[in-house]
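Yeah, one chain of the complex is gone here, protein chain that is, but the others are all in their spots.
Order as written gives the chain letters A and B; numbering starts at 1 within each chain.
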Amino acid sequence: MVEKQSRWANVYLVIMFLILYSPIFYLIFYSFNAGQYMQNFSGFSLVHYGELFADDRMLQIVLNTFVVALLSSLLATIVGTFGALGIFSVRNSFLKNLLLSLNNILLVSPDVIIGASFLIFFTLLGLSLGFGSVLMSHIAFSIPIVVLMVLPKLNEMNSSLIDAAQDLGANSWQVLTRVILPYLTPGIAAGFFMAFTYSLDDFAVTFFVTGNGFSTLAVEIYSRARQGVSLEINALSAMMFLISLALVAGYFFINQHNTTRKSKKGRGRG
Amino acid sequence: MTQTIIEFKNVTKSYEETQVLTGVDLTIEAGKFYTLLGPSGSGKTTILRLIAGFSSATSGDIIFDGKRINDVPANKRRVNTVFQNYALFPNMNVFENVAFGMTLKGVNKAQIKEKVTTMLEMVQLAGYEDRSIDELSGGQQQRVAIARALANDPEVLLLDEPLSALDYKLRKDMQYELRELQQRLGITFIFVTHDQEEALAMSDWIFVMNEGKILQNGTPVDIYDEPINHFVANFIGESNIIDGVMREDYKVMFAGKEFENVDAGMRPNERVEVVLRPEDLDLTTPENGKLIVTIDAQSFRGDYYEISAHDDDNNEWRIQATNPSVLNSRQGLTFDPEDIHIMRFDESEDDFDARLENYEE
């Protein structure tokens, strides 16, 4: 089926990949520079990694970032899954579309708007800015993506599965815990995963709602980058790149797991 | 002695504007194989869902074992369902699916294991306990679904077009197996299908449905031989349906001639429809024929030839013959008086039964 492509198409793709990846590898490459700047490579050295691991403030911030990501994605997954179940149970199509539109508002809103409006909201509530406000914001902007990952799973679920469970004597709670939630697990896992990466990736919203005492990685890199290049950040980005690779591999695995299940089922029917 | 297990009294069901069941009355006796037969949208699955408790009646009473069960939730009813798409839980293996109902009731492990083993043996899937649902073929999934429903010891088993997803050969096999299973277990089966052959082959009793009504119910032979109206005659088996006039008792006129028949109890000169089954018609020489027809087309069907012809009154005839005929030739058509079945327009099932009883006495 696959048509043979002209050589120029492949050359074009190679150039695209080079453009996409060269800044990243450039960054990593200079993390091994013995010198102090992102130019004139003066010899291989791990000195910046040494600096990074000796930088208690930076390590604390890395820890903060992961704690926020883990907690926010966990809570967002719970709320989002219930939200998806709720939206799914709405039969009225107008109400359902309305809920879906409201759900997606935070997904399409620019980060600055989310950040600024949350800042107004927290200030009005008299909340002090810091870990709490950052955590709440991350939960808030992660919920809709969880809903979007869980809802298709619910829609593809055959409604007769629920009938079958009731038919065999299950009450509502048993239907939920024994049939629906296990069925949704891949979707919930994907939602959790996306929420986690959303949180790790966020800069703008955190920048608005974090106070002086609390910082995440992205905010810290921003304030350091404004002061100029420091190869410690290069070392950090190399580490982050590895983590991203691991996350992608994890996500790929979850997806793969889902699709093989599906394709097997297709074959079984044949 | 037979005992009534389920009864519908003037049950209706509507979804918003549309009425899907219009005043259904039916009686189900314990230990028989029932079929609800009708085209899609006739309301047959709705009846099944009302019995199972997945939806509730708009009005009327549903009675199970003498008690009104309209408000009893599905998980408290002593009926179980085999779903059209099987509805096996994909997150559980075969054993866990079959054991599901029992684990909810808190039956102890040893008992569950024993029962699952028995059930899987019964549906010829012994040794499949650890298989995941994805690994099973359609026919095997079907068997697991039956085992899962029966493992709950239901008094009534509901089957919602369970064979429709299987290929022809497998469907035939499963028809025999289900029939045999029902006779062995002695519990009531209520089977929903749109396939008239399936209904005729398996059932003790058939309800023919259309547009939210039960048009006729009876044994397969009754329904085949004595369809109450045009719809039933057309839906069950193939029919030649011709307009006619009932001259007097035992005398009917159609295709421009008068014939002797065995029906009675109608007004003199009442307009009726006449049914003649293709397999009851025989071709013969023009001299011996009750009617003369011209052969238009024929096709070989394996065990017979299907021939279409028209008479001099321009009525179409379908004939099933063991021997081929000659195209465009003129042939005689014969049938016996008992082969002629008369249908009145707009006769209800009750009137139909009453009339039959009157003149058969």
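The criterion applied here is as follows: a residue touches a chain if its C-beta (ideal position, glycine included) is under 8 Å from a C-beta of that chain, and two chains touch if they have at least 3 such contacts.
The working rule: contacts and distances are computed from a predicted model.
*Asks:* From the list "NADH-quinone oxidoreductase subunit K", "Menaquinol:cytochrome c reductase cytochrome b subunit", "Glutamate synthase domain-containing protein 3" or "Spermidine/putrescine transport system permease protein PotB", give the UniProt name belonging to the chain omitted from this structure.
*Replies:* "Spermidine/putrescine transport system permease protein PotB"
*Asks:* Based on the whole assembly, the unshown chain contacts which displayed chains?
*Replies:* So, taking every chain into account, the missing one touches A.
*Asks:* Please identify which residue in A:Leu46, A:Val67 or A:Val112 touches the non-displayed chain.
*Replies:* Spelled out, the listed residue whose C-beta touches the missing chain is A:Val112.
*Asks:* Provide the residue numbers of chain A that touch the chain removed from this figure.
*Replies:* Residue positions of chain A that touch the missing chain: 1-3, 5, 9-10, 12-13, 16-17, 19-21, 23-24, 26-27, 30, 37-40, 78-80, 82-83, 85-86, 89-90, 102-103, 105-106, 108-114, 116-121, 124, 136, 140, 143, 172, 176, 197, 200-201, 203-204, 207-208, 217-218, 221-222, 225-226, 229, 233, 236-237, 240-241, 244-245, 247-248, 252.
Just so we're on the same page, only the chains that are shown with their structure count from here on.
*Asks:* Looking at the complex, which residues from chain A come into contact with chain B?
*Replies:* Residue list for chain A touching chain B: 158, 160-161, 163-171, 174, 178-179, 182-183, 185, 261, 264-265, 268-269.
*Asks:* Please output the residues of chain B touching chain A within their complex, sorted ascending.
*Replies:* So the residues of chain B touching chain A come out as 52-54, 73-76, 79-81, 83-85, 87-92, 100-101, 104-105, 133-138, 141, 148-149, 152, 165.
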